[in-house]
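Pasting a structure below so you can have a look.
Removed from the display is one protein chain of the complex; every other protein chain stays in position.
And then subunit A:
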Amino acid sequence: MADETAERTSTGEADVVSDERRGLLRLTGEWTIATAERLEQRLVQALPSGAVGECVIDGEGITRLDTAGAWLIEATRRRYVAGDTRVVLQGFDSQAETLLKTVSNLLKEPLPRVRAEPVLKRFIVAVGRQAVDLGRDLVAITSLFGEFCATLVQIVLRRQSMRWPALFTQIDRVGLKAIPIIALMSFLIGMIIAQQGGFYLRTFGAEVYVIALVGVLVCREIGVLLTSIMVAGRSGSAMTAEIGSMKMREEIDALTVLGVSPTGVLVVPRLAALILTLPLLTLVSDLAALAGAWVVVVTYIGLPSDTFFQLLREAVTIDYVLIGLCKAPVMAATIGLVACAEGMKVAGSAESLGLHTTISVVKGIFAVIVMDGIFAIVLASLEI
């Protein structure tokens, strides 16, 4: 410690010299965290292998000591004491002694190690936890939906006010701003379906049927499904992240304490915006996909434009379009509820926020596809 102002980088040959017969460890140089790496190895080499009755640790040659160095000395002392060796510390200056004394009072107990559970038990626990979580999710989403409906009723009865600015901001964000990407994606998908369908149907000379194929597929299934998946990825994640970070910073709690329902402020505008805009986005998607199909039919398959429209009108009745559009609000509610429920589940850490945002998208897309399946079964049994 003599030379306080010495540059830390100039390593004053920190070392341990051991004299095994006399049981003496002589410490020299800078014992700091910068030299700890080397000292740790040197200490292992210098420690006597057999039992020694008494050991003297001489710190007279130490020029600088910090807590890391002090801990190395203390750890050595403890190792000796554990091996029934008496240890004498000598030659340390007063400041080093204070530091050693401070350190010797710390780290008395080893870190409690968590024992790993057996693999089978961990597997069963994981499966059970997933099942319980799934049940809780369903409860959370159902109760959120209930709250949403209750709040809507209150708004209609004029007991609560609708937050119009929030609603319009959300419509702008999830609806208007999503139009370009959804139109482009649907246009390309429409082209791909028409091209692939046309290519195979041509081998039977039945390429005119590609128009009916594209029309029915797009209006009934693909349009709404593509739009929902896109919205789940694009807006669902944003909703989870927004609500999640508000949860993290206790903003949700602040709302509750103010007597304002977080559902009314945060969930209702988002969910309402989704339910209102997703059918419109679906319509955009349908039209864009049909436009894509038209381009391929006219240029690649080589049918005249008039034929395209005539056959489309014959194949696609208004029912198909309405079926697609009917699904859209249900998909919207599913996506919105999953996103908001996941957002509310975010706990204190940034990691948790990322995790729930990912889960929100994955669950949202999965739920949309499940919903589509349920629709298919119901509609088939109703013979529509």
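What we mean here is this: a contact is a pair of C-beta atoms (placed from the backbone, for glycine too) under 8 Å apart; a residue touches a chain by one contact, two chains touch by 3 or more; residues count from 1.
To be clear about the criterion, contacts and distances are computed from a predicted model.
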Given that one chain of this complex has been left out, which of "Competence protein ComFC", "Thiazole synthase", "Recombination protein RecR" or "Putative ABC transporter ATP-binding protein" is its protein name according to UniProt? "Putative ABC transporter ATP-binding protein"
Per the whole complex, from A:L47, A:A68 or A:I155 the residue touching the absent chain is A:A68
Among A:V103, A:I141, A:I222 or A:A339, which residue is in contact with the omitted chain in the full complex? A:V103
Just one of A:I124, A:A347 or A:V378 touches the chain that is missing; which is it? A:A347
To test your reading of the contact rule: which positions on subunit A touch the chain that is missing from view? 4-5, 8-9, 32-34, 36-37, 40, 66-68, 71-72, 75, 95, 98-99, 102-103, 106-107, 109, 111-112, 114, 347-352
